[in-house]
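Quick one: structure below, then a few questions.
Note that this complex is displayed minus one protein chain, with the remaining chains in position.
Letters A, B, C and D name the chains as they come in the text, with residue numbers starting at 1 for each one.
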Amino acid sequence: MAQRIDVKDLDIYYGDFLAVEGVTMTIEPRSVTAFIGPSGCGKSTFLRTLNRMHEVIPGTRVEGSVEMEGVDLYGPGVDPVAVRRQIGMVFQRPNPFPTMSIEENVLAGVKLVNKRISKSDAADLVESSLRGSNLWEEVKDRLDKPGAGLSGGQQQRLCIARAIAIKPQVLLMDEPCSALDPISTLAIEDLIAELKQDYTIVIVTHNMQQAARVSDRTAFFNIAGTGKPGKLIEMDDTSTMFSSPTEKATEDYISGRFG
Amino acid sequence: MAQRIDVKDLDIYYGDFLAVEGVTMTIEPRSVTAFIGPSGCGKSTFLRTLNRMHEVIPGTRVEGSVEMEGVDLYGPGVDPVAVRRQIGMVFQRPNPFPTMSIEENVLAGVKLVNKRISKSDAADLVESSLRGSNLWEEVKDRLDKPGAGLSGGQQQRLCIARAIAIKPQVLLMDEPCSALDPISTLAIEDLIAELKQDYTIVIVTHNMQQAARVSDRTAFFNIAGTGKPGKLIEMDDTSTMFSSPTEKATEDYISGRFG
Amino acid sequence: MSTTAPPTGKARSRSASGRAGDRGMNRIFRLVSTWSGALILATLAAVAIFLVLEAWPAISLGGEELGEQISWFPEDTSIITFVGPLIFGTLLAAFLALILATPLAVGVALFISHYAPRRLAQALGYLVDLLAAIPSVVYGLWGILAFAPIVYPVWNGIAETLGWFPLFEGPAADPPRVMATVAVVLAVMILPIITAVCREVFLQTPKLHEEAALALGATRWELVKTAVLPFARSGIISGAMLGLGRALGETMAVLMILSPGFLYSFAIFQAGQQQTIAANIAAQQPEAPPLGVSALIATGLALFVITMAVNMAARAVVARRKDFSGAN
Amino acid sequence: MTTTPDLTAEQRTDAVRTALAQADPGRHRKDRVMTVIIYGAFVLAMIPLVSLIWTVLANGLERFDWYFLTVSMRGVFGGMDAGGIYHAIIGTVEITLGATLISVPIGILTAIYLVEYGGGMLAKWVTFFVDVMTGIPSIVAGLFALSLFAFFFGPGIRLGIMGSVALAVLMIPVVVRSTEEMLKLVPNELREASYALGVPKWLTIVKVVLRTSVAGIVTGVMLAIARVIGETAPLLLTVGVIDSINYNLFEGRMMTLPVYVYRQYSQGYVPCNDPSAVCIEDINFQRAWAAALALILIVMILNLLARLISRYFAPKLRG
Partner (left out) sequence: GSDDPVGEAQAADGDSATTEMSDLSGQLNGAGASSQEAAMNAWRAGFQGENPDVTVNYDPIGSGGGRTNFIEGGTAFAGSDAALDDEELVDAQARCLDGEVIELPMYISPIAVIFNVEGVDQLKLDPATIAGIFNDEITSWDDPAIVDQNPDVELPSEAITPVHRSDESGTTENFTEYLEAAGGDAWPHEASGDWPTEGGQSAQGTSGVVQTVQGGSGTIGYADASQAGSLGTAEVKVGEEYVPYSPEAAAKIVDASEQIEGRGPYDHALELARDTTESGAYPIVLVSYHLACATYEDQETADLVKAFLGYVASEEGQEISSSAAGSAPISDSLRADATEAIDAISAQG
């Protein structure tokens, strides 16, 4: 249920603007990989190329390859829609569908493929997904209430439930806690620790402590200045990165002495 | 240029809902006071009663007293508009006026109330305010460009410049860094350290490290559960609060073991 | 800046109360805008009172008397039976137009917001806004001089093949000055209006939700179905209502195109079957005796009430699922 | 997807490859079908609209020249190859302007009341009745203005300003509605920023809220104008018909373009019995089309103007 991703020499463009340059990295299955780096260095941009969400913005393109278990995601015969079903995504701001109930939100992705899912299967899936995202106990009595009525942290966990309901291989998270209070953040962090049993997880975060707490490996991105492309500076085991990074820039950033 | 605020037995209501109950505290001049506490405990609500911004929301009211140098801000004959000119405010999300240039934004507090100000006075005020918010060097060549064109951190500093341009006694900040990246956050924190020479500063933050870094005194608010009023649990020197808080709840919250 | 704050609170609080001038302006501004709102109520009340007063003679008099004094007033009927077919015709025209225009408008709006290349989309946006502002008399002119002359074979074809269906009962009238033609022209007229509203709403679909759908592996159509359309539901309804409102009240286009009749008839390909309230007022008002004008205004009152009811119904529909609306 | 962990690398690759290939042809077919339908809807909708513009252009351009725009119809009759729409342009512009001057202040102030002050019962009623007002049929508005003025100035009165009043009744709700939407779009943060600077509420409204939303408001007003500028029925009733130039909104009849179009259309063909004189049989239709073209052009210019103005005032986000 979890797959490895290999990125080779990836350049990412917005139109003519080279936003991220020459990234090569391997993302291990059943582990949490954190991306850190200053704002604008291309963390989100890079993350979004991993499930071809990048393409949604007109005029964008990539060079290089992103392989999942040896299959190039950008190769011929690969359907971006299918890619996104294999590689799920959770966004910075919780975004449950406002017109749907909690239950419908969880099933939103499943219903796209399997319209005629039986009632009991659906109920099982809702329960397992919500349990998986540690939300079941809080919402089991109000599954038919609008998802937008939950608190921010609950909404974010609902989005995670929605993402794992379609049983992806990989889960990408772009600053999933930055809009949440500390308690909700803690809940999400705990959840991530559980989810990595089953999924390959990639998380972007601004919060160094968070990266240190949740991730197994950490990648540090940096940017030389506005208009310059972002680059992967260094990637290593999290403990190594935070105790003895190879690069000076990494150390500066982690210790808050940056800039 | 800085004044002391004494709050006595303050209850704050949204309509019938008691949001904050029985707060008594003293805010010292020329110091930074930080408010911490879980989401929904009423930090913002309480902060906004300090300059009567609370009243902007219909149906709200307070009981108790907020005194600035002995004058009850809620007493008869006190004009809320005048209160707000004495006690400035900076918000969570940077909110420069989108129709105005950088310069006009800084002067907004002066110009919007129909005050006439000579060209050279205006230029001086713009420069001193922008210097005061550490933004002068970055924007001095493009004062006539739209304020919304700046980066997030710059916009927030522009908002601070705008707030200090009307020379308030007190500056209230509601999570001023939560929408910013670490580098911009650092810049704002530095700025706060400078500003406290001249102003009484109150800052709400979710980030414990930030509270520890910037504040002289810290107040911890807590809430017993949804629908219950928020309360001030404990207030003390920041070093004391973070090393040996009196209350168990404070310790739990600060150490992240909350809930 | 010269106003340094006074050192003590006492002095300051005095200066604060000295700002009574601002309070004065605040008050004046608030009152002026409140009065404006009240003025609208007054205007509307005036219109309503005027309508009722002017319509009263016709409403209060018996049908016999009306029939005697007004040549076109059907004999042995009351004002109710007179206005009935007109209401029927008005609703028929408006709903046919709405049924034709709404799906098309949603399609066009989707095309502009989610399918067309961006450049083209912007140009099309301008075009649609422009078309929404074309005066109805021009649509009437086009309808009668350009559209009606060519549409007979189509109506005839439909009437011959689908004539068993009451709506399409033949024989199709030639020239086709019939309800079907009117409905198409009205649909063409309200299409840009509905499109403009829908497009705005579609464009406002939060990126957040669109990306959520895409990240779940939605195709473009599924994206539209899960994120865009549910979000835009109330917008589509209000756009349709705006169009319906215009179709209900449209005078000139109907006046110029339709061969009127006063029947409860669904036959939209036959001439002389239906008439709309607004067109009837415009047609009969010039020659009408005072009591006739009064009867016409009574029908205007009915139109007013219909539009009001439609508006309220639409509001109710929008409000019912407010919890689930995307507006928060 | 079920992959057992103890698969070889090739097996995993194959599994992934099949998973990533177009998994569900049914969904893709549906997607394509919907794409075709939506393109089709667009094309279908464009046919009549393009035909409309084409018809107006084709029929209107013939007579549409400087002479036509700058003369009135005074002294023109029968099939004479003469006459223009200057008087109608003047009438349309002045009457619409009058309506705008009446409805815009009321409309904007009401919207301000609803968004910035409202909340009570009055606001509920106003909101509701503004909706109701959008439903006033235009001809009823005309009848209303007619009897209002007849009440004060006696019967038979025909003034340009009466038309303005009738149009204003139609315009006000549109202005209120669009302004309301625009004011609601102004983020509360800006209001709070202004209050926090010690700016009184009314100045906040005038200098921050209105200033920020002025682009949208202008667009809304322009669209409201475009909406009423083509009204025919109420003007026919209230303003009368004239073929000379009248600049005075407060005295005498005026001509407007939509009425002109309708009157020309109504007059139909001209009998050309006298072979010696210049006589164009369908002159009235020619004039109707050319005037319709002029009307569309005016509406178009207003639209463009609205866009320019709103671009000029729009909040600037880039340096």
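Convention: contacts are C-beta pairs under 8 Å (C-beta built on N, C-alpha and C of every residue); 3 or more make two chains touch, one makes a residue touch a chain.
These figures come from a predicted structure and were not determined experimentally.
Checked against the full complex, the candidates D:Met34, D:Ile90, D:Val115 or D:Ala141 give a single residue touching the omitted chain, namely D:Ile90.
Although one chain is not displayed, its contacts with subunit D can still be listed: residues 67, 70-80, 82-84, 86-87, 89-90, 154-158, 236, 240-245, 252-253, 263, 265-271, 273-274, 277, 281. Listed for subunit C, the residues touching the missing chain in the whole complex are 71-72, 144-145, 148-149, 173-175, 177, 255-256, 259-263, 270-273, 283-290, 292.
The working rule: only the chains that are shown with their structure count from here on.
With centres taken as mean Cα positions, subunit C sits 49 Å from subunit B. Taking the mean of the C-alpha atoms as each chain's centre, subunit C and subunit D sit 13 Å apart. Chain geometry summary: the mean Cα position of subunit A and that of subunit B are 34 Å apart.
Multi-chain contact residues, meaning those touching two or more other chains, occur in subunit D at positions 27-28, 200, 203. Under the contact definition stated at the top, the residues of subunit A that touch 2 or more other chains are 81-83, 85, 112-113. By the touch criterion given at the top, residues 27-28, 30-31, 34-35, 37-42, 44-46, 48-49, 51-52, 55-56, 59, 105-107, 109-110, 112-114, 116-118, 122-123, 125-126, 129-141, 143-144, 147-148, 169, 172-173, 176, 200-203, 205-206, 223, 226-227, 229-233, 236-237, 257-258, 261-262, 265, 285, 288-289, 292, 295-296, 299-300, 302-303, 307 of subunit D touch subunit C in their complex. Those residues of subunit C that touch subunit D in the shared complex are 22-23, 25-26, 28-30, 32-41, 43-44, 46-47, 50-51, 54, 103-108, 110-112, 115-116, 126-127, 129-139, 141-142, 145-147, 184, 188, 191-192, 195, 219-222, 224, 242, 245, 248-249, 251-252, 256, 277-278, 281-282, 285, 297, 300, 303-304, 306-308, 310-311, 315. Subunit D makes touch with subunit B in their complex at residues 119, 187, 189-200, 203-204, 207-208, 211-212, 313, 315-319.
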